[in-house]
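For reference, the structure I am asking about is given below.
Just one protein chain is left out here, and the rest sit where they should.
Letters A and B mark the chains in the order given here, with residues in each chain numbered from 1 onward.
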Amino acid sequence: MDQRVDRGDAALNWLARWETRFKDSGAALWIFPLLLLLAFFFVPMGSILSIMFSRTDPIDLGQIWRPLGFTIWQAGLSTVLTLAAGLPAAYVFSRFTFPGKGFMRTFTMLPFILPTVVTAAGFNALLGPRGWINLALMEIMGTSFPPIDFLNTFTAILVAHVFYNIAIVIRVVGSAWTQLDPRLEQSAQVLGASSSRTFREITLPLLKRPILVSALLVFLFDFTSFGVVLMLGGPNFSTIEVSIYTQALSLLNLRMAGLLTLLQLGCTIGITVLFSKASSNQAVPLFPRLQGEGTHAPKTWVQKGAILCVVLFLFLLQVLPLGALAARSVTRLEADRGQRGESQTGLTLDFYRELFVNRQQSYFYVPPVQALLNSLFYAGVTTIISTAAGTLLAYAFVRKPRVRHWLDPLVMLPFGASAVTLGLGFIVTFNRPPIEVGSFPFLIPIAHSLIAMPFVMRTVQPALGSIPDSLRQSAAVLGASPRQVWWNVELQIIRRALLAGAIFAFTISLGEFGATSFISSPRNPTLPVAIYRYLSQPGAMNYGQAMAMATILIIVCGISIWLLEKLQGEKHANA
Amino acid sequence: MKTKLRILLWLCLLLVSCTPKASEQTLTIMTHDSFAVSEDVVKAFETQNNVGLVFLKSGDTGTMLNRAVLTKDSPQADILYGVDNTFLSRAIEEGIFEPYKSPLLASVGDDFKENLAGMVTPISFGDVCINYDKHFFSSRSLAVPQTLDDLLKPEYGESTSEVPLLVVENPATSSPGLAFLLATVAEYGEDGYLEFWQGLKDNGVVVVNDWDTAYYTNFSASSGKGLQPMVVSYATSPAAEVIYASTPLTESPTASIIGENTCFRQIEYSGILKGTKNLELAQKFIDFMLDVQFQEDIPLQMFMYPVNNNASLPTEFEKYAQAASDPAVLDSTLISEKRDQWINEWTEVMLH
Partner (left out) sequence: MQTHNGGQMEYLEVVDLQKEYEKKPLLTGVNFQVESGETLCLLGRSGSGKSTILRIIAGLEKPDAGAVYWNGKDLAEVPTYKRNFGLMFQDYALFPHLTVAENVAFGLKMRGVSRSEIAGQVKEVLEKVNMSDFAERRVTDLSGGEQQRIALARALAPHPGLLMLDEPLAALDRALRVELQEELKDLIKQSGIPAIYVTHDQEEAIVVSDRLALLNSGRIVQCDRTDRVFHYPSTRWAASFLGMSNFLAGRVLETNPLKVKTDCGIFSAWNPDPGHAFNVDSPVTVLIRPTGINFTGDRSMPNTLNGLVQTVHFRGDHYRMKVKVNSCVEMEFASSNEFQTGQEICIHLATEDVIALLD
């Protein structure tokens, strides 16, 4: 009897020790995201890579260097340009209130949701050989030859990258900028620093971290960019991702594809580590501020001019192409037809009407409402999963900084993973019920979450780190239980960061990045899939319906984002 | 403790409800994204055989093939549809098919029955041809090129018209692009085709990566209103322009160049996947696909031609589309052997 009690005690002690170790390591926080990563990234990636390397396809090392060099070059240049364009915008959004600010803020997120096919169409409508700008210029200059040659150029790649990713800089740096205590800059001024010196000595060093974080995210996106390079850059430009695509899917050379994938993953880790080192560990506590506090209407002409420039630029870059797209969806622009002579134009809602008609009685007809609901469903689930996982990670990184060293690069890996390889990995791994590609409804949101999770983590973490212990402690002293402390104090402060991360997750999911094109469920098609279908056949109706569906996608997404932002109750504090 | 048990119970129920219901018998067909079929036709088979049909759309042909090959030990479908003659040998080599010879093959022309190896069945075909903008040529009183050689003439080149008149797709990234490349190989032979391409490059040609960009951005007769009046597309595209026009048209704005060896014939095959548990049903479905009802549905759904001689074509096809009478044809084994090499050679000439 005693022996049993002793053994029971010993077992309990052993359990207790492990429990303490578990608690100390903070594993309760990061175990769920890690499991998610392991099950849905490392396992599929591992299986497909081992399959790829077990094949006997020929390898040509010479085909690696050029794409590698070009990939790094275009990603680097795109990142620099995105920062150059995004920082002034972040400044303007964080310091001032002005009419149309809410609209512009929402609008900057919309490019994320657009499949590249649609973006290409939008830019074509605006800047193509018979796009509106060229048409206008030809009128003005009296030439018959379109002066702007935009598509299939390096410029197109760069512009499209900035178009897509400027939102990252604006939101990540912008939110940190709003959190920056204006009194720091004012102190510097009183101490004798002119505006430019203040910016250099105080503002920039304090913003170093968010700038580097946004640069990392933008770089990795551009590094693995596929649709933009393929469709807007054209055949003269080949990145590693495009090479993986051609090797795997056209030349059926899986071994080469595997090699390139490993190369890409290696670069991702290297770049992530580089950025971490550069943004050295000291967490700069930013004073948590209420939304809108510290923003005011512009006073000087210089300020007004800056705002005007930024708004104009964003308008040209983002609103115009999307507007061109929307305009094409309601315009009947026949090409010069034999018997008609002149092009016939006219406004029409025919394309929208046609969306709801299954004229060919196709079995695969996608009713737009259903496609929309499917997209929103996936986006919603993705938002929930990635917000939860990302926040847990943020907590883990703030509470237990040592965990960051090894977990951070792992979390960033999905960013740098080839969509093609990962997609194939999904197909190979999730082959049997219950988790089966095509039938398990949560596979797509989980795949989206792999990308969205690091976003949420990186937006929430600085907000979390800025909460001084004293705040938590005073609440506790006032009688709040740990849960109440979390709900009433912490959650309120990180609410805005959480929301920003959630919005990213939402738009990323709607835009269906990468691997999910491989695992889309035929029974629950989403809007981007439907858009692709229309654009893969000739005919004005098909083109028009694709534009119409894209416009619906844009409008619905815009409204959703606007609603989400209203959720956190913007307060406009003036002067 | 009780609440925890309750939660656990709900979770289990949830998981169980997530698993697909295996009550009804289903037949799964893995296809590429361009597969399309009418509801009536699907229902016809389903009711005839008391089975549910499930279509697994798997991307473009290359992706689909990869998917089939990677999962051949535990196949995800019973039937594969959509492997074409450029991939055929590779697919057969990988050993993913179950042999079957449909009795309905008797109604199919001999041209389509080469290299089947008893494994696959031809279902449809299409011609990849150069489409041209009728208005462009008529308004300039310019004759439409009739052969590949014509394309090298200066009147169709950059020197005369300031812009290249032809846009082609990159064979490494586009299926019609590859088809056109194969047409040139068929016309000029393995030793001469590169010369043709060099000549084309010197005369002026635009290369883009995918059909979408070529047709909707570069082609002047599509809604994109581009600059090039000639594009590598499908022989059925002119019909699609009429069927999907936003205002009713009596004539198609485009047509195809169908001289000898200017088009490439793509044949689409279907095969039963090895390891299927529904062999009999699968065989029935293959027969069904070769039968007149399915075959007559193909043109307006997939914009391809039926292989069954007894299938009639819709009027729009007769009026606006033209199948090539003398399409370029290459042996599929040869294609499978040499395609990588040809693509690389082409890339060297055209893109470097």
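Throughout what follows, contacts are C-beta pairs under 8 Å (C-beta built on N, C-alpha and C of every residue); 3 or more make two chains touch, one makes a residue touch a chain.
Owing to the predicted nature of the structure, the values given are computational and were not obtained by experimental measurement.
Put simply, the hidden chain is in touch with A once you look at the whole complex. Looking at A:50, A:187 or A:488, the residue that reaches the missing chain in the full complex is A:187.
Across A:36, A:157 or A:206, the residue that sits in touch with the chain not pictured is A:206. With the whole complex as reference, residues 181, 183-184, 186-194, 197-198, 201-202, 205-206, 282, 284-285, 287, 574-575 of subunit A touch the missing chain.
One rule holds in what follows: only the chains that are shown with their structure count from here on.
Chain geometry summary: the mean Cα position of subunit A and that of subunit B are 33 Å apart. Remark: subunit A residues 48, 51, 117, 120-121, 124, 128-130, 145-146, 151-152, 230-231, 233-236, 242, 245-246, 248-254, 328, 332-339, 343-344, 348, 350-351, 360-364, 423-424, 427-428, 431-434, 436-442, 517-518, 520, 522, 532-533, 535-544 touch subunit B in the complex. Chain contact summary for the complex, subunit B toward subunit A: residues 15, 18-20, 33-42, 54-60, 62-63, 65-67, 70-71, 74, 76, 87, 90, 133-136, 138-139, 162-163, 170, 172-173, 178, 206-213, 215-218, 220-227, 233, 237, 240-241, 243-247, 249-251, 253, 300-301, 303, 339-340, 343, 350-351.
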